[in-house]
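Worksheet for the structure shown next.
One protein chain omitted, others in place.
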Amino acid sequence: MNIKRIRPVVIKEFRQIRRDKRSLGVLLVFPALLVLLIGYALNFDVKHISLAVFNQDMSPTSREFVRSFSNSEYFDFTYTVERYEEISALLDQEKALVAAVIPPDFSSDLLAGRNATVQVLIDGSNSNTATTAIGYINAVVQTYSGNVATTALARYGKEPYVPVSLQPRVWYNPELLSAKFLVPGLIGFILMLSAVVSTSLSVVREKERGTMDQMMVSRLQTAEIILGKTISYLFIALVASVLVLLIGYVFFDIAIRGSFFWLYVAILIFLIAALGQGLLISTVAQTQQVAFIISVFTTLLPSLILSGFIFPIRSMPWALQLLSNLSPPKFFLIALRDIILKGVGPSAFWDQLVYLSIFAAVTLGISSVRLLRKAE
Amino acid sequence: MKTIYHIVVKEFIQFRRDRRMMMLSFVAPVLQLIILGYAATTDVKDIPMAVYNQDKSATSREYIRGFATSGYFIIEHEVQSLAEIDPLIEHGRVWMALVIPPDFSDNLLARRPASVQIIADGSDANSAGISLSYASQITAKYSRDIVAETFERTPQAMRPAMVNAETRVWYNPDLKSRNFMVPGVLAMVLMIITMTLTSLGVVKEKEIGTLEQLLVTPIKPYQLIIGKLLPFAIIGVVDVILVLVVTRWWFGVPLRGSVLLLFGMSGLFLLTTLGLGLFISTVSKTQQQAMMTAQFLFFMPFIYLSGFTFPIENMPQGIQYLTFGIPLRYYIVIIRGLFLEGVGVAELWLQGAALIAFGGAILTMAVMRFKKRMG
Partner (left out) sequence: MTDDAIEVRNLTKKFGGFTAVDKVSFTVKRGEIFGFLGANGAGKSTTIRMLTGLLEPTGGAATVGGFDLKTQTDLLKKNIGYMSQRFSLYEDMTVEENVAFFGGVYGLPKQRVQERMKWVLAMAGLEGREKSLTKTLSGGWKQRLALGTAVLHEPTIVFLDEPTSGVDPVSRRKFWELINQLSEQGITVLVTTHYLDEAEYCNNIILINAGRLIAGGSPKELKTQHITYPILDVDADDVVAALETLRTQSWVVEISLFGTYLHVGVRDERQGTQLIRSTLASRGIAVKRVERIVPSLEDVFLHLLEQDTKRRGA
C-alpha cells in the first residue's frame, strides 16, 4: 500500500466525476432536494376523512349526532345519501372512506333510555388509515355517549364519572411530527443508494471498458485503485449528508440534539459499510447493467421497507427480522434517531455501530479477496 | 416489419446470452415481492413497554393485564423507580412506559378519578402514535367496564342510554395491511425492472458504439424504437404474470376484479414505464448517467409520492398536483382497487386514461428526441 499512488487515482476519479456535471449534481444536490420535497410531502397524519351519512332518522337528535363528527377536525362531512345502495357506490369510487348509517328509531330509542346502534362502514383497503379512522369514530361516539349519559345522570342528580384517565407524555417529538422521524430515515435511505450505486458502477465501468486491466499491474495496486475510488465517493457522500442535515435544520427545525462528533462517526461507518456492499456487488457483476440492477434491488426498496424506516421491524415475521440484519440502514437509522432526535450518548447506540463495522469488514473482506484473486 | 423483427431477434439473442441479466429480470422481482411483501406491514404489535406500578394492588394489576393480553404490548420491564425509565427509553429497550400512581386503587375504590401517566418514545412518530391510540383504547375499555359495573347496581330505569358504533370493514375485513401493501410492492417492483432495462437498452448501444453502426443503416427511427421496446415489453408482460401469480397465490390476496382488466391496465402501465425508460435513454450519454437519472429523478420521488405508504390526501396541495405526473400513482390505485375492492371499468377508466395520456406523451417525447439525435 502506498499513499502516494492512491493520490493520482483519487484525483483522476474527481476529474471524471467533475466532468460529468449531471452525475455530480445528482450525487450532491439531489439528495438535499429530495429531502426537502419528501419532508414536506409525507406524513402519516390521518385527517379530513371523507364521511358519507345515511340518516334515516332526521330528528334534531340525530342531526346533532352527525354534527359531532363534522365538528371534529378528522372528518369531512361530504355526502348525504338517501338510499343504502348509494353508500357502496361512494366507497367503491373512493369518494368516501367512512359511511355512517343512522337507524330510523335512533332518537326515539335514546329518549326512551334504550341503547341505539349506529352502523359504520369503512373502506379497509388501507388498513393503516382504516385503523386510525376506527379509533376516531369510537372517540366521537364515546364523547357523544358521555354527553347523553351526563344529561341522563343529571336528571337523577348524579355526577358523570370517568374512572381512569390517561395522561400521555411524548418524548423527543411531542407533536409526533412525521417529518422529524422521516428525515433521519431519508438520510440513511439516500446515502445508502448513492453510495452503493456509485461505487459498484464506477468499478464495473472500468472493468467493462478494460481500463481496469490497464491499471492493474500488481495485486497491491488493485487495493490502491479501489481505495482511491472509494475515498472519492466517500467524500461526495459526506458532503451530500451535510447538505441534507442543513436542509433538515433550516426547513424542518430538526436540530441535532446529540454530538456532532458521534453523528459523523456514525455516518462514516455507515458509508464504509455501504461502500463495502457496493464493492461486493462490483465483484459479482460483469456489466454495469447487472451491477445497477443488483444495487437497486438490494438498496432501493429494502432501505425503505426492510430497514425499520417506515415499517416496524418488530411486526415482521421472524425470518424477515433476521434478514433485516443484512440491511445496513437498519442499524444506522437507530443510531441516527438516537443522536439527532434523542440526543443520547454512544452508550445507547454503540452496538449499532459495532454491527455496521462488522458488516463493513465482512463485505470489504470478501470483495478484496475476490478482487485480488482475479488480479493474479 | 422485417427490420423490426430482426432487431427483436437480436435483442433476444443478447438477452439470452447474459444469463445473469436474464435471471435478474425474472427472479429479482419475484424474490423482492415475496420478501418485501412480508416486511411491508404497518401493523404495530409486540410493542415493548415498561411498567412502574407504585400501587401494587389487585386493581392496578388487572389494569396492567389489559395491556399484556391485548396482543399489542409486551411488558418487558417492571421497574421500581422513575429514574429507571429514562435509560430504557433512551436505549430503545422499550417504546413506552406506564406509570401507575400509588393511590390508583384507593381513588377507584372511592369513586375518585385516577390518572395514569404514559411516556412514549416519539422518535418513531408513526409507531408512537399507534401505540398511544392502543393504550387509550385499553384504558377507555377498562373505564367503561368500571362504569358498567357501577350501573349494574342501579335500577334499569336510571341507567343512561348509550350509543354504540357497530363498525363493519369492507374490502379488507381483517384490516390486514399485507393485502394493502403487497399490490403496492408489486407495482413498484414492476416499475423498477422494466424502467431499468429500457433506460439502459439504447444508451448501452450508444456507449459501446453499435448505435452508430445501426444509424448508418437504412433503419428508420420508429423501427429501431419499436424493435428495442418490444422485447422489454415482452419481458415486462412475463414479469407482470409472475408477480400477479405471487400476489394472488403466495400471499393469498383476493382478486375481486376482472383478470382481463387487470392485464389490460398492467399493459397500459408498462407503456408508461417503457416510455420513461426510453426517454431516459435518449437524454443520457452513458449508462451511468442513465442509471443515476432513473434512480434519483424517477424511482425515489415516484416511490414516495405515489401513495404507496404515504396517503396523497395528506400532502400539501402543490405536491398533490405534482403526483398527477406520476404514473405509479394511477397504477397503485388501479391494482389496489382491482384486488381488494373488485371495482370495474366505471371506477377505473379515469386512471386508465391518465396512463394512456402519460404513456403517449412520454413515448412521443422520447421518439422526437431520438429522431433529432439521429437526424
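As written, the chain order gives the labels A and B, with residue 1 at the start of each chain.
We take it that a residue touches a chain if its C-beta (ideal position, glycine included) is under 8 Å from a C-beta of that chain, and two chains touch if they have at least 3 such contacts.
Computed from a prediction, not measured in an experiment: that's the story for all the values here.
Although one chain is omitted from the display, it touches the following shown chains in the full assembly: B.
Check B:Asp145, B:Glu166 or B:Glu212 against the missing chain and you find that the one touching it is B:Glu212. By the touch criterion stated above, the residues of chain B touching the omitted chain are 2-3, 5-7, 9-10, 13-14, 17-18, 208-210, 212-219, 375.
Here is the rule we use: only the chains that are shown with their structure count from here on.
Chain A and chain B have CA centres that are 11 Å apart. Interface residues of chain B facing chain A in the complex, by the touch rule stated above, are 18, 20-21, 24-25, 28, 32, 35-36, 38-48, 63, 89-92, 108, 111, 113-130, 132-133, 135-137, 139-140, 142-143, 146-147, 150, 157-173, 175-177, 179-180, 185, 188-189, 192-193, 196, 200, 204, 286-289, 291-293, 295-297, 299-301, 303-305, 309-311, 313-316, 319, 333, 336-337, 340-341, 343, 347.
Only residues 20, 22-23, 26-27, 30-31, 34, 37-38, 40-48, 65, 91-94, 109-110, 112-132, 134-135, 137-138, 141-142, 144-145, 148-149, 151-153, 156, 161-174, 176-178, 180-181, 190, 193-194, 197-198, 201-202, 205, 285-290, 292-294, 296-297, 300-302, 304-306, 310-312, 314-317, 319-320, 323-324, 334, 337-338, 341-342, 344, 347-348 of chain A touch chain B when the two sit together in their complex.
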